[in-house]
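Only one protein chain is missing; all other protein chains are in place.
Chains here go by letter, A and B, matching the order in which they are written, and residues are numbered from 1 within each.
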Amino acid sequence: MSATLATDLESAATAVHHLGEVIGTVAFAASGALTAVRRNLDIVGMVVLASATALGGGIIRDVMIGQFPPTAFTNLTFLIAATVTALIIFVKHPARILTGWSLEFTDAVGLGLFCVTGTVVAYDGGLGAPTAALLGVTTGIGGGVVRDVLSGEVPTVLRPDSLYAIPATVGAVATAILLNFGLYNAWVGLICAAVTTSVRLLAVRYGWRGPLPHYVRRQRPGE
Amino acid sequence: MSATLATDLESAATAVHHLGEVIGTVAFAASGALTAVRRNLDIVGMVVLASATALGGGIIRDVMIGQFPPTAFTNLTFLIAATVTALIIFVKHPARILTGWSLEFTDAVGLGLFCVTGTVVAYDGGLGAPTAALLGVTTGIGGGVVRDVLSGEVPTVLRPDSLYAIPATVGAVATAILLNFGLYNAWVGLICAAVTTSVRLLAVRYGWRGPLPHYVRRQRPGE
Partner (left out) sequence: MSATLATDLESAATAVHHLGEVIGTVAFAASGALTAVRRNLDIVGMVVLASATALGGGIIRDVMIGQFPPTAFTNLTFLIAATVTALIIFVKHPARILTGWSLEFTDAVGLGLFCVTGTVVAYDGGLGAPTAALLGVTTGIGGGVVRDVLSGEVPTVLRPDSLYAIPATVGAVATAILLNFGLYNAWVGLICAAVTTSVRLLAVRYGWRGPLPHYVRRQRPGE
């Protein structure tokens, strides 16, 4: 392979990585803005909740790896992307996106992309594969936890309706293994993200859930 | 101007900056203690919630700019100021301060001062003006978010009753612009804080609020 081609591929991979981060930001911002609409918040609340959801995971990740100030404060691309997403949803949303799958879908897309990019950023920062995977999971679920806590709900990652932490862990661990064995590139990363998103959406669609503890199982009929 | 006068003015400005931080701390501590009283907490809960509210914004700011340990842990002035404020409200409060404007007023004073001092601290730490403004907003709204999340309420910054994030952004951005063009000093900063506080209080008084999204507007009559 010529040096030029290698460089081209490398910069393409970097571009794909950044694109993944921006799309993940937009997806989480949309999930925050949709949550805001459902909670009857105004346009300012929509922008704030969208930004907190979109930037929250990355800020937590950057704090954990010791990157100050976090990228979300220095590269305003992410804040602008989140704000524009919230404004678009404010101005023009078909009524149907407020019901049904839109929230689960945008959240799942953000989850998939951030689990992968979070793992990659942590690994590139010199951390071992297990630590990187753990930080990837934290990045992926962090935005949703911020969104749900701020809007007064039990975080999705805790709810027993359908699996959430499992797909996140699968995506981050797969990414960390690939990185560890030198098999990772941005294209493979996209596949990891797509698998994470798909598993999460299948869990919602088919009601895949973890087993309940014995005590709760016995209680269920009597509730 | 003589060197002595310049030095005098500079140390006066530093004193004003510190005074602003202490008054902001007292104001936010009062808002936390009043919230605690309304939630039927005891004296310990009042001190803890007052301290978390008063120190929360500054701790978040210091973590974001990489200042460890945060000033709130090393300079105990702030913790003592918050504790004394809570104790005074515990011992002797006229019943009327528990109703009406006291909570909005103290919160607005803290918001104004912390938006400005947060921006200044971040800018002095070497960050660019946009990043400093963003951190100023985060510092200003951070304490209130901590207070509201801990006491189980939707944060004021998200509520659609009256504008909160807009005055905070105005104050922080004005401060960042003045800093960027070398026009900032502590006296001008006080004006920025006063404007922020006033806009927030006017928003409460006159019910200034952001527009609601279309879907919610249509739903309102049917609620």
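Keep this in mind: a residue touches a chain if its C-beta (ideal position, glycine included) is under 8 Å from a C-beta of that chain, and two chains touch if they have at least 3 such contacts.
Note that this is a predicted model, so its numbers are computed, not measured.
The chain omitted from view is touched by exactly one of B:Ile89, B:Ala129 or B:Ala186, namely B:Ile89. Within the whole complex, the absent chain has one touching residue among B:Val26, B:Leu49, B:Ile65 or B:Val109, and that is B:Leu49. For the chain left out of this panel, the touching residue among B:Ser102, B:Ser151 or B:Asn185 is B:Ser151. Here the missing chain is touched by one residue of B:Ile23, B:Ala36, B:Val157 or B:Val199, and it is B:Ala36.
Residue-level contact of subunit B with the missing chain is found at 36-37, 39-49, 59, 63, 66, 68-70, 73-74, 76, 79, 89-90, 93, 95, 98, 149-152. Within the complete assembly, residues 63-66, 122, 127-128, 130-131, 134-135, 145, 149, 152-155, 157-160, 163-166, 209-216 of subunit A touch the chain that is not shown.
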